[in-house]
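For chain A:
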Amino acid sequence: MTDRPRILRPSRRLLLGAALAAPALRAFPARAAGEVIVRTPGGTYDDVMRRHVYDPFTKETGIEVRPVAATSAKLLAMFRANNVELDLIDTGDGQLLTLERMGALAPIAYDKWRWSKPEDITAEVKNQYRVANFVYCTVLGYNKEHFAGGAPDSWADFWNAGKFPGPRMLSDMASGSANLEFALLADGVPKDKLYPLDVDRALKAMDRIRPQIRRFWDTGALSAQMLSDKEVVAGSIWNGRLQVLIDRKAPLAYTWNEHMIQVQALGIFKDAKNIAGAQLLADYMLQPEVQAKYSRDLIYGPTNTKAFPLLSEEERARAPGGERSRQTGFYQNVTWWEDNRDRVNRIWSRWLQR
Partner candidate 1 sequence: MPLTLRATLLLLLPALLLLSGLFLLPIGWFLTASIAELGTWPEILEEAEAVLLSGAVGRSLLTTGWIGLVVTLLTLLLGYPVSYALSRVRGAAFTAILLCIVLPYFTSTIVRTYAWMVLLGRNGLINQILLGLGLVAEPVNLLYNRTGVIIGMTYVLLPYMVLTLYAAMKAVDQRLLQAAEGMGASPGQIFLRVFMPLTLHGVVAGLLITFILAIGFFVTPALMGGPGDVMVAMLIEREVEITQNWPSAALMTIVLLAVTLSLYAVYSRFAEPGEAVR
Partner candidate 2 sequence: MAAGAVALEGVTKRYGAETVVADVSLAIAPGEFFTLLGPSGSGKTTTLSILAGFVTADAGRVLLGGQDMTQVPPRGRGLGMVFQNYAIFPHLDVAGNVAFPLAVKRVPKAEIATRVAEALALVKLTGFEGRYPRQLSGGQQQRVALARAIVARPGIVLMDEPLGALDKNLRYHMQVEIKEISRRLGTTVIYVTHDQEEALTMSDRIAIMEHGRIAQMGPPREVYERPDNAFVAAFLGEANLLPARRDGTGVAGPGGARLEAGAGTLPGAEGLLFIRPEKLGIAPGTAAEGPNSLAGRVRHASFLGNTVRYAVEVAEGAVLVCDAPNGAGTVLHAAGDSVLLRWRAEDCRLLAG
């Protein structure tokens, strides 16, 4: 899409954007002077961030922060319509990569940072146009009661329905990506040799487990619900979602073995009205003390290496990222996914309906 002739771009970009963004354009009330508008996943996330990031930031700088929700398509539409209503984008790394490739983002001003030190940020998640504010991961979660006699501890175990029977779930493309990595791990591919993913091999492995798959989940809420309602007894699930259930005394558990780390990152629209404010907020958000606070509440992993020592032993045990992830987990390669999402989606849709 990006390498197509650009001759007709401006007018088409305007036209298309206007069409799709029409409902989006009026979605947010007029901005206050100096305010930073930030896209967030919404929900309780906003409450945590307001307490630990936005309010202290306003107190320190006098700059107001307003979180708004927006889907991927809406972000895209805004950019195409030349009507960027947000400054800072707090979203999945893959989504940011899409925007980056479209030329929608401004570089992160690492040299102007005053609160955070660029060298403290984990190298894997520090890019020219996007910088991670936390990592989360997809783990193998299961029902402790169902697997009282021995729980699956690897994706090979998960694929072994004979030894570990029961209905299962994995993610659908509609959640962002399908769990092809886990299929390959189960099929014997070492975790440092996963990328580029062998899609055919992954789907062949998927064929074997598919009869046990009750559903491919498309939202985090659904995956949590299926596991807590015992619709499934095992499956891939985001660690934060699962931890909330465990903290509520659900008989669930997970293994850190072969977890897939995914990255949430910050990016700044190059056409944003308040680029300076957005840069400041990104800088503020990533400092060790702040990161430690919101990571603790969200059960996510800090990206600032200096934040880990600020967490208690118990908290570190729950958080993805850091040293343990380096040993037992792997980073999802968003670049590969970004390059192949179209193709995989098509193959996946066909495979689903076989």
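Candidate entries met the following condition: all candidates are chains of the complex that A comes from, given by their letters.
The definition used in the following text is that a residue touches a chain if its C-beta (ideal position, glycine included) is under 8 Å from a C-beta of that chain, and two chains touch if they have at least 3 such contacts; residues count from 1.
Predicted, not measured: the structure shown is a model, and the values here were computed from it.
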Interface partner of chain A in the complex, by touch - 1 or 2: 1
Residues on chain A engaged by candidate 1 in the complex (per definition of touch): 1, 4-5, 8, 12, 15-16, 18-20, 22, 71-73, 76, 98, 167, 173-174, 176, 210, 213-216, 218, 222, 225-226, 229-231, 341-342, 345-346, 349-350, 352-354
